[in-house]
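Of the protein chains in this complex, all but one are displayed in their positions.
For chain A:
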Amino acid sequence: MSLTDLEAEASVPPASEEPDGRKIEGRSPWQLAWARLRKDKAAMISVVVIVLLIVMALLAPLIAKWVGYAPDFGDRKLGQTVDGLPVGPNGHHVLGTDRFGRDILVRSVYGARVSLLVGLVSTVLAVVLGVIIGASAGFYGGAIDTILARAMDVTLSFPYLLFALALAAGFGASVPLTIFVITFFSFASIGRIVRGQVLQIKEREFIEAARSLGAGSIRTMFIDVIPNLIAPVTVLGSMTIPTAIIFESTLSFLGAGTDPRTPTWGNMLSDATQSYTVAWWTLFVPAAFLLITTLAFNILGDAVRDALDPRSERLFAAQKANRKKKRK
């Protein structure tokens, strides 16, 4: 799980892998991980999808300008029937409209902004917070550990949805509040795992060596411990992003995420409950965007874990290996 393992593995390249007498190259563990990641086709497709989503989110205003409708503009002439029903995909509104006559395409594109912003920012905050608290708890131990670990346990035992709804009711729904809520409920699970890792690492010989050479706590922490956390934390982070995106959509769906006019996928899905029986596109389009985004981040997260920790074989990989053995 940790970089030290990878180093150990990389430093003893098995000779059997060089049957054609290729030159033996020294590769860093990160290079090895990257090489493994690149071979994973699903991961590469996910990367492309995520890059496209990010580009789309960044270019949202340009797309809106090109389509001709602002995200919160209800087109009451072309985007609504006289009975107030949404209009299906057509020349004016490529992916149709919702029941206010707002363009589904433009809103979905803007929705990517909120989802990605909330997903990435709250994950970064959760990771930073989780590492600081988890590492402090694990490294210092004693009373500090007791207090911080219990605090994380308490956080994890909160009924997070009720808490989020109550906060939204009290302070008014907004993007910063959503980010706060997601960060608050994600940092603890990261922090707990980090704490466990640190407890392991600090018993290792190289830490003892550093200590015996006179390294102080701060130096040991930043030079020797934290770098060894990068791999597990990267994996945790990449798995937290899709959870955060789903959580944001859930909050919006329940009316506790953002102002209902803000184009988010959750808000769009919430609106769609009123109209999907007569207008499938109001449900389908935001749901598809949400599915694709979370799927891409999940697959990528999986692949990153596999790449950084090759010992945790995936089920299919293991089966394949077994089959090969049998054939021999």
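We take it that a residue touches a chain if its C-beta (ideal position, glycine included) is under 8 Å from a C-beta of that chain, and two chains touch if they have at least 3 such contacts; residues count from 1.
The rule is simple: contacts and distances are computed from a predicted model.
Participant: One chain of this complex is not shown here; going by its UniProt record, which of these names is it: "Tryptophan synthase beta chain", "Succinate dehydrogenase iron-sulfur subunit", "Two-component system, OmpR family, response regulator" or "Peptide ABC transporter substrate-binding protein"?
Facilitator: "Peptide ABC transporter substrate-binding protein"
Participant: Which residue, A:61, A:89, A:141 or A:255, contacts the hidden chain when the whole complex is considered?
Facilitator: A:255
Participant: Pick out which of A:43, A:87, A:105 or A:173 touches the chain that's been left out of the picture.
Facilitator: A:173
Participant: Specify the residue from the set A:100, A:140, A:160 or A:280 that touches the hidden chain.
Facilitator: Going through A:100, A:140, A:160 or A:280 one by one, A:100 is the residue touching the chain not shown.
Participant: Quick one: which of A:147, A:209 or A:278 touches the chain that's been left out?
Facilitator: Hidden-chain contact among the options goes to A:278.
Participant: With the missing chain put back, which residues of chain A would touch it? List them for me.
Facilitator: So the residues of chain A touching the unseen chain are 72-74, 76, 80-85, 99-101, 168-169, 172-173, 255, 259-261, 271, 273-278.
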